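Of the protein chains in this complex, all but one are displayed in their positions.
By letter and in written order, the chains are A and B; residue numbering begins at 1 in each of them.
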Amino acid sequence: MDKKKILCVDDSTIIRKIMRASIEILNYSLLEASGGTEALDVLAKERESIVLILLDLNMPGMSGFEFLKTIKKDNLYKDIPVMMVTTEGEKENIVKAVQAGVANYLLKPFTSEELTKKIIQCISRR
Amino acid sequence: MSDDVMNNPGNLALSGFFFSNAFKDIIRTMTGLELMEEKMSMEDMKAFKAQISGVIILSGEKSIMISLSMSFIAATTLISFMIGAQCSELSDEDLNDGVSEIANVVGGKIKTKMSLSGIHLNILTPFTIKGNDHYITQRDKVLLFIKKFHNNDIEILAKVFAL
Partner (left out) sequence: MGNDRNSKEFTMMQRFIEDRCGISLGDEKAYLLESKLARILAESSFGSFEELYAQICTWKNPDMIDDIIDSITINETFWFRDKTPWLILEELLLPMYIMELRDGKRGRARIWSAACSYGQEPYSIAMCIDHYLESYGIRDIKLDRFEIYATDISHTVLQMAKNGRYDNISIQRGLEEPYRSTYFRNEGRIWTLNEKIRNAVRFQQFNLLNEFFSFGIFDIIFFRNVLIYFSDKLKKEMMVKIKASLCPGGVLFIGNSELFTDYSTNYIADQHKNGTYFRSKG
């Protein structure tokens, strides 16, 4: 059986490489997208195998919030849990993200273990 | 140079002390490396040889620019620890992106801190400046503070400007 996948949406290649460490420890495969538009393309192809989306907020082009709104309106994608991984620590942004439907959030900077822990929590609490 | 705010145009509510602790904590979390802050003179500052700098701008009712300057070797060390790769495995893109991402995270921390004082800023896309012996300069009274951090292998010069 093919491994389940986690989609990382962040315009930083370094952040995606850090995420890969946590994802592989949990025996998932990594899918990457550098922005919201690319992420939608990846979702369209790989929807069935994606168990979680890790999503940055501040990205050029389609922002994290715009991407989130788009997928939450789509019956094909709305049930895939999304965890925000962002520098945006202000309460208002976090509340906005949760009200928009994120399952969890993680503030940068984070250690790879912390990300692993949050991924476990996200997926186990689906 | 004082640890406290050197200039505080418009009462920016950002202290050098907070910045130092936040920066060291960020580096420690992202790389596992412990940095110490050292005092420096204007002459030391001018003598610092930067080869790569990560820069972030926060804009809004106040505006702040943060630059983090270092040598290529320092950047390589930092990024190799960040992603668990050997230095020889890192590409130019890894270095450019890693340095700007560190600036991005620092900017985010400052943004959150400022919001607690009621100052809301937007964080712009971080960028990287590369080139041997470059120097990021400013007009008088715009430099908020400057700090140098180091361990055995790395030196980083952090400048915070109130624009």
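Operating definition for what follows: contacts are C-beta pairs under 8 Å (C-beta built on N, C-alpha and C of every residue); 3 or more make two chains touch, one makes a residue touch a chain.
Computed from a predicted model, the values in this text were never measured in an experiment.
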Residue touching the undisplayed chain, where the options are B:83, B:146 or B:160: B:83
Candidates B:96, B:112 or B:128 - the one touching the absent chain: B:112
Residue numbers in chain B that touch the chain omitted from display: 32, 81-85, 112-113, 116, 118, 120
Residue ranges of chain A at the interface with the undisplayed chain: 18, 20-22, 24-25, 89-91, 94-95, 98-99, 104-105, 107, 111-114, 116-117, 120-121, 125
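The criterion applied here is as follows: only the chains that are shown with their structure count from here on.
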Residues of chain B defined as touching chain A within the complex: 25-26, 29-30, 79, 82-85, 93-94, 97-98, 100-101, 104-105, 107-109, 111-112, 115, 120, 123, 125
Touch list for chain A against partner chain B, complex: 11-15, 17-18, 21, 58, 60, 86-90, 107-112
